[in-house]
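Of the protein chains in this complex, all but one are displayed in their positions.
Let's turn to chain A:
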Amino acid sequence: MAALPKRIIKETERLSKEPVPGISAVPHDDNLRYFDVTIDGPAQSPYEGTLLPPFGGVFKLELFLPDDYPMTPPKVRFLTKIYHPNIDRLGRICLDVLKSNWSPALQIRTILLSIQALLGAPNPDDPLANDVAQQWKEDQNQAIATAKEWTEKFAKA
């Protein structure tokens, strides 16, 4: 492997020195391009944790910086099960900035913020999980209830 680019070193440093509230990203010791990520579900969303035990609302993700990062976007996937129209059962995320709208001026920090924002603003019109999206459109209240239920069940800290 070639040496780790300065950009990745700097991003990693900044993530640990000036962390984003509600988001953490820690690289693996043996692979500095592979990050363990947690994102807190945003307030007033079905993915928010509870004030009292069991708290929860913490989603685990994995993030990998490919060899030609930042020319190509990081690869990000939810590890925690989540009920969301733009995230499928394998944890894959439908988000423009992770695909065609990626720009090298974006970074790990901004990408994770975008994902957090996606939790606060599900978009059933551009679905990845069709069944969830359909449920979302047909009976939004029920969908939100399911999302809350899944959050409680799976998104434990």
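By definition in this document, a residue touches a chain if its C-beta (ideal position, glycine included) is under 8 Å from a C-beta of that chain, and two chains touch if they have at least 3 such contacts; residues count from 1.
Basically, contacts and distances are computed from a predicted model.
This complex has a chain not shown, and the name its UniProt record holds, of "ADP-ribosylation factor 3", "Cytochrome c oxidase subunit", "ATP-dependent protease-like protein" or "Casein kinase II subunit beta", is "ATP-dependent protease-like protein".
Touching the missing chain, out of A:L51, A:M71, A:L90 or A:A121, is residue A:M71.
Note that of A:S16, A:T50 or A:S103, the residue touching the chain absent from this view is A:S103. What chain A contributes to its contact with the hidden chain is residues 1-3, 5-7, 10-11, 66-68, 70-72, 103-105.
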